[in-house]
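For reference, the structure is listed below as structure tokens.
With one protein chain withheld, the remaining protein chains of the complex are depicted in position.
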Amino acid sequence: MQDRYFSTDPAQRAAARELYASVKDLPLICPHGHVDPRLFADSDYQFGSPVDLLIIPDHYIFRMLYSQGISLEALGIPALAGGSRTRDHRKIWRLVCENWHLFRATPTGIWLRDELADVFDISLKLNRENADAIYDAIDEQLQGDAFRPRRLYERFNIEALATTDAATDGLAQHQAIRDSGWGGRIIPTFRPDAIVNIDGDGWRENINRLREESGAAVVDYASYIRALEGRREHFKAMGATATDHAALTAYTECLSASEAEAIFQRALAGQATDKEAARFRGHMLVEMARMSSEDGLVMQLHIGSWRDHNPWLYAHYGRDMGADIPIRSEFTKNLKPLLDRFGNRRDMTLILFNLDETTYSRELAPLAGHYPLLRLGPPWWFFDSWLGMTRFLDAVVETAGIYNLAGFNDDTRAYPSIPTRHDVWRRVCADWLAGQLVRGFIDEEDAHEMIRALAYDLAKQTYRLDK
Amino acid sequence: MQDRYFSTDPAQRAAARELYASVKDLPLICPHGHVDPRLFADSDYQFGSPVDLLIIPDHYIFRMLYSQGISLEALGIPALAGGSRTRDHRKIWRLVCENWHLFRATPTGIWLRDELADVFDISLKLNRENADAIYDAIDEQLQGDAFRPRRLYERFNIEALATTDAATDGLAQHQAIRDSGWGGRIIPTFRPDAIVNIDGDGWRENINRLREESGAAVVDYASYIRALEGRREHFKAMGATATDHAALTAYTECLSASEAEAIFQRALAGQATDKEAARFRGHMLVEMARMSSEDGLVMQLHIGSWRDHNPWLYAHYGRDMGADIPIRSEFTKNLKPLLDRFGNRRDMTLILFNLDETTYSRELAPLAGHYPLLRLGPPWWFFDSWLGMTRFLDAVVETAGIYNLAGFNDDTRAYPSIPTRHDVWRRVCADWLAGQLVRGFIDEEDAHEMIRALAYDLAKQTYRLDK
Partner (left out) sequence: MQDRYFSTDPAQRAAARELYASVKDLPLICPHGHVDPRLFADSDYQFGSPVDLLIIPDHYIFRMLYSQGISLEALGIPALAGGSRTRDHRKIWRLVCENWHLFRATPTGIWLRDELADVFDISLKLNRENADAIYDAIDEQLQGDAFRPRRLYERFNIEALATTDAATDGLAQHQAIRDSGWGGRIIPTFRPDAIVNIDGDGWRENINRLREESGAAVVDYASYIRALEGRREHFKAMGATATDHAALTAYTECLSASEAEAIFQRALAGQATDKEAARFRGHMLVEMARMSSEDGLVMQLHIGSWRDHNPWLYAHYGRDMGADIPIRSEFTKNLKPLLDRFGNRRDMTLILFNLDETTYSRELAPLAGHYPLLRLGPPWWFFDSWLGMTRFLDAVVETAGIYNLAGFNDDTRAYPSIPTRHDVWRRVCADWLAGQLVRGFIDEEDAHEMIRALAYDLAKQTYRLDK
């Protein structure tokens, strides 16, 4: 349906259609996401079964099925301790299709439907009756050469795609992509959470890995900082333009050198308290901003997700099982120490993301509408949805304008869903701007320049992919 | 007006009309409310005057009049200490009608107008000129046999109606309904707040009542718990399928047996602190969930109302005088101890309600979209309104779907307003789904199944009224 999702008001729909048409074929800028670089390192990479591709790795899907009493084993998810699980992927697919009504009016439901239609050319509705036919149609296509990730990269018209990589990652896959001579622009993103969160599981192992990768001693705070700087240098040499940081809150603080050293040593000794961990994390956000001020990497900050909220699930299945739950966020006070140091810098960028929509109009838009440092990331996670995006634009544009936004990023590990996700964003923006246009807030020239900025330019510029 | 409240977009309006038509005659499921069971125990129950029925018991109405400087005495509300008040109900009615403009664009205004039209067949506008005519028309009908509550139950096409009853209630009225042989399904709901809130007025008297009703000693924490379990058993035998719990916050905690005992003993001695009362309340929520896991009663939790915020009003007129004011709510952290124990249970249900809309998209929908235990109650109190319901659907459905919702409940003590309240919900859902349909998010089959679920099935299933 060509006009899908647009307002049914005739004037607005016509304007939305025209605006959308002007950007729908622009290349995709994918500056933040979680696609595995192995997809591109191996020119013959195959996705496996439809369930391997679409169900087992997608916690958006299985969290909803789980909420309605379907076990993870029945969906093929392995428990850490092993044990029985359904291995018949056709059976899993049927179970998903029988319960697909759960996804009515959800972005997950819309993405999969649009992905089947646009990427797989399957227009059957997901339900019990069509389950086998859809399974077969997907499966057949996944076998074909057209579904190798590099081929899809070209078909999807991707211009650049950033992965997210641990600070201790050797970037061997990225090196392999480069060595292959293939022309796609796949770049890493530096994510140091696991070596910054001194209270995280396995922090000391991660420090060991940091030692190995950096080939230097990491014995005190100063050498730790040097090692991090070295890793950033390596990521940058491999094409990275950005870093990514996740934290429960936006708390920042500037520790003195001796305080930082003392906490670091206590962490190495396994003795740091929760409070020290929080202070160290806040300090390291400022320190990472300091590094960005020197090496030019764009900094991303994702705030407000209580990871692994369900201890039973975590114990039995591990991380990222759909049990991350948002909490209330605060930026005005928490981010002040960082902003006091870097807020007025025009030559660096910090992009803010969070899961508490109340911050949009109250804190984020006023902050971004003042501080040169700041840009606002697109609505994240649960809010990467039609209504979520609409509320975001409603809440922030009047105060921050659109030129303090960072455009769109798909933030997905579901590679074949990327075009669909960008398409929804482009449609939302077209419809929203059409509403502004037909009511007389903006004119045609404004609307056309704004849709292009939102669909393409802002992401490219903000993440320095135009360099 | 047949299409009242629907969007004026022709496509959406037509779709809304059709969806609404498919559910408007379905029976009413009323799984949570505050209708007095005496209405049904006495087959000849009479409502009194129009003011007795519509004004004096309705704090939605008199709070607004009070906010504009009209005294409660002028509205016939008795002060605790007695004293003069208007006893001429026609005069009170005139005063209300003269000030009815205050209710323009409010749900209270809409309910009363629709109730007059649909239940009393009165289409006059409420104002000074029409006051007497309306009074007379209502009054005449209230005298007639058609307005006995049991007759209305049938006319309203109610399938089941749950009252809310103190844990210490002997349920004599419910027994009388059963004994009468009348076929209506009126069931109690177990509400133990008054014996759980150890800092509440009259807690020790309530414990005495608990002793009397349960016919057992309540001398320590263990006997207290046994007495509560016994009361639940009795409620269940009388048809109850659910419990209801109100608290200022969603704080939960698991006390050790000795901590619980110590606090309970201090409470019996009148020595428990505020902090201990809060901890005990949080502990008892977990304990009530434990009982639900055993006896199968569905648990409801209403969070975030600061009861009796106005001390002068409370001192002079008592409870429930329209001065309950919401506070900010939090679930992700507060509910975790309870969820850690019961969140993964598929065979029990906890329904969450609250008055802080920011929790909808940030916490409630993500929680309900993951934990099998949870369902979301409909928008409560001030948000039982056209825009309140629309914002609720906008905020939760994309993340939780509709199948993690508990459908509608009218939560009212105003018995004759029940059809109107359900009608507004059914219209909101029809209009909201019509918007989804005409924009292409869902198709006709989806829309029809969803409207039926929202209007009828979800409430019936969630509250186990299909058993």
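Just so it is clear, A and B label the chains in written order, and each chain counts residues from 1 on its own.
One rule holds for everything that comes next: contacts are C-beta pairs under 8 Å (C-beta built on N, C-alpha and C of every residue); 3 or more make two chains touch, one makes a residue touch a chain.
None of the values given here were measured: they were computed from a predicted structure.
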| item | value |
| --- | --- |
| Of A:D3, A:D118 or A:E449, the residue in touch with the unshown chain | A:E449 |
| Contact residue for the chain not shown (choose from B:T106, B:Q141, B:S223 or B:S293) | B:T106 |
| Residue among A:E212, A:D394 or A:D466 that touches the chain left out of view | A:D394 |
| Touching residues (missing chain, whole complex) on subunit A | 9, 11-12, 330, 332-333, 336, 339-340, 343-344, 346, 358, 361-363, 365-372, 374, 394-395, 397-404, 436, 438-443, 446, 449-450 |
| Where the unshown chain meets subunit B, residue by residue | 1, 3-9, 63-64, 66-69, 101-107, 110, 125, 306, 309-313, 322-328, 355-358, 382-383, 385-388, 391 |
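Simple rule for what comes next: only the chains that are shown with their structure count from here on.
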| item | value |
| --- | --- |
| Subunit A-subunit B separation of Cα centroids, rounded to whole Å | 40 |
